[in-house]
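With one protein chain removed, the remaining protein chains of the complex are shown where they sit.
So that you can tell them apart, the chains are marked A, B and C in the order they are listed, and the count of residues begins at 1 in each.
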Amino acid sequence: MSLPFDGAISRFLAEDAPHHVRAALDGAGTKEIVTPGYPYDRWMAKADYECELSALQLELVKLQHWVRRSGTRLVILFEGRDTAGKGGAISRFTLNLNPRVARIEALDKPSEDEARQWFFQRYIERLPQAGRMALFDRSWYNRGVLEPVFGFCTEAERARFFVQLPAVEQMLIDEGMHLVKLWLEIGQAEQLRRMLARERDPLKQWKLSAIDVEGLHKWHAYSAAITDTLARSDFGFAPWTVILADDKHRARLAVIRKVLSSVAYHGRDDALVGVPDPAICGGPELRLGNGRG
Amino acid sequence: MSLPFDGAISRFLAEDAPHHVRAALDGAGTKEIVTPGYPYDRWMAKADYECELSALQLELVKLQHWVRRSGTRLVILFEGRDTAGKGGAISRFTLNLNPRVARIEALDKPSEDEARQWFFQRYIERLPQAGRMALFDRSWYNRGVLEPVFGFCTEAERARFFVQLPAVEQMLIDEGMHLVKLWLEIGQAEQLRRMLARERDPLKQWKLSAIDVEGLHKWHAYSAAITDTLARSDFGFAPWTVILADDKHRARLAVIRKVLSSVAYHGRDDALVGVPDPAICGGPELRLGNGRG
Amino acid sequence: MSLPFDGAISRFLAEDAPHHVRAALDGAGTKEIVTPGYPYDRWMAKADYECELSALQLELVKLQHWVRRSGTRLVILFEGRDTAGKGGAISRFTLNLNPRVARIEALDKPSEDEARQWFFQRYIERLPQAGRMALFDRSWYNRGVLEPVFGFCTEAERARFFVQLPAVEQMLIDEGMHLVKLWLEIGQAEQLRRMLARERDPLKQWKLSAIDVEGLHKWHAYSAAITDTLARSDFGFAPWTVILADDKHRARLAVIRKVLSSVAYHGRDDALVGVPDPAICGGPELRLGNGRG
Partner (left out) sequence: MSLPFDGAISRFLAEDAPHHVRAALDGAGTKEIVTPGYPYDRWMAKADYECELSALQLELVKLQHWVRRSGTRLVILFEGRDTAGKGGAISRFTLNLNPRVARIEALDKPSEDEARQWFFQRYIERLPQAGRMALFDRSWYNRGVLEPVFGFCTEAERARFFVQLPAVEQMLIDEGMHLVKLWLEIGQAEQLRRMLARERDPLKQWKLSAIDVEGLHKWHAYSAAITDTLARSDFGFAPWTVILADDKHRARLAVIRKVLSSVAYHGRDDALVGVPDPAICGGPELRLGNGRG
């Protein structure tokens, strides 16, 4: 069985990658951070990470229990560039949760019929009912970032999206949803490194889509679309949380802590939950803080 | 088979109706207008009505043809108190139309599941696709008028409805819908007269619901809710058309003319379509103009 | 605005119609029956028809009342060739019914998404809930007759349809639906006459679809598909009712009587309802009885 994108990533590294990206990867150890300006040099040690993670798991289970009992509706959006770690963060989050309570919503590209409906409709249909949570692996923000970069929507459609967006999110909140919007941010060299790893690992090759491969060449268009999108959708009533996700361990812990600290569930162990590490977790300004964006 | 509301309407007439209502009905001929301030004394003559109606039917067929060809999405809301003539206007409108193109949407009271969703959701799911029209026999405006009067929604839910409403209707329009909002207005004596007629006619008794009967006693609460609703939802981008509907003939012609003149379909016979009679068709101010409301 | 099928029907009459069809139309009066073997010479007189119809309307209203109270689920399929009078029969049937109780389901050709689902799915989703009736203007039987004749389905799909059909209808019945399957049958000359009338009447021209026009040329293919379909789907638990519909008046009365006599609703006036005229209403054998089919 031949692979879908034989060597496209290595070729990009060899031929097209900017010099600073190539330099950053050169000789970098696997757990070494290659993104300039990242507040840590290396990934958090695995043992520490696992220890914290498993303590937090119990809090997630309490959160779930409370969501169910109180009839809460919790919506969490996981956004970020390809390879930013959305899927991995979601699977750690849901590891001990009940799939009948915590649903993962990974919507496909719109079908022909869906493409003719109101853009938000298929998302609205998948909002959680009382006592449930929905974790969206990508969301309506595709229309802010990915779709324009790939030409999947027109400029007019994107403009309309931004006009409707505040009203739609306001409604969700009016309807009693808790909405947490997470942006996982990674650097250009780190993204390339992860794609190279996927290219080499037969298990992960499926994760490489045409969109990822093409996306490599569109780093700057993406950056502009992201900066614009976050600026225009960081509403007081529905703010963005940006998590610097070059270190997957720290990022996953921050994701979980962010959600836990956003919801005042019964029995929360505040000492344990604490606050997400402010060095890697903040508002949209964090993204721009260190030469990203 | 015993009737559902034996005599409840006559009883209302005998015992509870305000004096001026009783007086208005006293000795009034069937085609005589009993609503004070109505710009005409009597119904339009049947022959004239039928002649105009059948000329307009051809225009409706042209409209339908154009909607289909051009991929237009036309949404018409029929609103008004009980017995105002929504159903009758819809059936004359659709008489010669293709049910695959012009759908009538008469939504039931929300099911348990629907009651838990976003209020607008079930309406949004029934919006017409390209090349289709939807005629709503009652609509989301139930939440502005009928639901609060009968205690089917809370004050907070009604307040939320009005916050979301402009955004929702704006979106429909952004999505390319043509939206026509029609309010059929009748006077109190006229309403009672129509209910008495239903009470007497076994064929029409089914049309009497508990809501109608109770509604008789809530005329003023209704009036206040209507005035408030029309004032708060007469948007520049989605205005209300009020039609004084005490004369069913004139009202139906005005409904059709209003819709025909709102859509610039190919081949429109402007001389024939003309404009709806301004004496009975205008904005919300028309309702208040003559002691109604 | 130019007409969609200018003169196609007259051209068919002049050039392609079989001799016996042309002969039958030659000089026939409008209310004269042109189908050989029809048990009556002329349409039922309008006055008699209207008198019976309005008596039956009251029974329909009682039926509706009972459906609602008893939580019955009533499904009526209206099938037949183009111009057989499905739409007209439905509108007389529903004239005095509440659109929130008696829904008309006129499904469009399947969307791309629907075309990929299980064939029966979109029909199942539109079955009535308890206390409601659904009148289908065409139904899943499209796959038995119209789709193969026009090449909209493959032979294999049609074969699968017939394998699944008894199980599906059995399920509906197991789920507590009352299912009435009506086939409106007309002769070839009568069909052509109706199409000619549509061609001449600007109001009715919209009813002429490409399918109708092409269908004229496929009379025999249709006949074979109909005969085959009725034979294979006349189940003991869900039999067909064939109504010879060349006389629209008698046909509509038979439709209503058939439904009324199929449901044992409370308060039925058996003397009035009686049985549908056996000369024009029976099983599939009736179709073949007089040189049709």
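Here, a residue touches a chain if its C-beta (ideal position, glycine included) is under 8 Å from a C-beta of that chain, and two chains touch if they have at least 3 such contacts.
Since this is a predicted model, take the numbers as computed values, not measurements.
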Original post:
In the intact complex, which of the presented chains make contact with the chain not displayed?
Top reply: A, B, C
**OP:** Write down which of C:S54, C:S70 or C:Q121 is the residue touching the left-out chain.
**Re:** C:Q121
Original post:
Which of these touches the unseen chain: A:R11, A:R158 or A:K204?
Top reply: A:K204
Subject >> Touching residues (missing chain, whole complex) on chain C >> reply: 116-118, 121, 124-125, 127, 129-130, 160, 163-164, 167-168, 170-171, 174-175
Subject >> Contact set of chain A toward the excluded chain (per top definition) >> reply: 1, 4, 54, 57-58, 61-62, 64-65, 87, 91, 96-100, 103-104, 106-108, 137, 202-207, 266-267
Subject >> Residues from chain B at the interface with the omitted partner, ascending >> reply: 111-114
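By definition in this document, only the chains that are shown with their structure count from here on.
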Original post:
Roughly how far apart in rotation are chain B and chain C when fitted on CA atoms, stated in degrees to the nearest 5?
Top reply: 180
Subject >> Whole-Å separation of chain centres (CA-atom averages), chain A against chain C >> reply: 55
**OP:** With chain centres taken as the means of their Cα atoms, state the distance from chain B to chain C in Å.
**Re:** 32
**OP:** Would you kindly tell me how far, in whole Å, the mean C-alpha position of chain B lies from that of chain A?
**Re:** 47
Original post:
Where does chain A touch two or more other chains at once, residue-wise?
Top reply: none
